[in-house]
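One structure, as structure tokens, below. Some questions next.
The other protein chains are all here in position, but one chain of the complex has been omitted.
Showing chain A:
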Amino acid sequence: MSHHTFRHRGVIKVRCLFESGGFCHSYFTLLCPIILCTMTKLLEWVFGVSLIGIAWGLVTFDLLDLQLPPQYKDVAWPMPIYLLVVFGCYSLATVGYRVATFNDCEDAAKELQAQIKEAKGELKKKGLKM
């Protein structure tokens, strides 16, 4: 399984949850490689987003009737928007930083121009007709 760990970290965590509860251990160890191999990136995203959505719904609407303190609900309900804003800021900052620090290879261009001259001279000597 080691080579799947990087690619499907999220899914493996979920599997561990089931296993630690003693839930059909052998069934999951058998099935997981197949699920992991066939899961597309789209499905991984759908899976991840629905997990977060379920957790959010459980706390915000108290679906399990856990009678959580009201502070929990106050923190939970704006969470999706908060996460979106954070992700948006992170994306903008990352792309902005990477554009600003994108190397301009002036030297490489100069080196190439010099080599083109050299190459043309040498190829002519060798009898190349352009």
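Everything that follows uses one rule, which is that a contact is a pair of C-beta atoms (placed from the backbone, for glycine too) under 8 Å apart; a residue touches a chain by one contact, two chains touch by 3 or more; residues count from 1.
Here, contacts and distances are computed from a predicted model.
Of the candidates "Dolichol-phosphate mannosyltransferase subunit 1", "tRNA (adenine(58)-N(1))-methyltransferase", "BOS complex subunit TMEM147" or "DNA-directed RNA polymerase subunit beta", the chain left out of this view carries the UniProt protein name "Dolichol-phosphate mannosyltransferase subunit 1". Within the complete assembly, A:A109 is the residue of A:A55, A:V75, A:C89 or A:A109 that touches the hidden chain. Residues of chain A that touch the chain left out of view are 3, 6-7, 34, 37, 40-42, 45, 91, 94-95, 98-99, 102-106, 108-109, 112-113, 115-116, 119-120, 122-123, 126-130.
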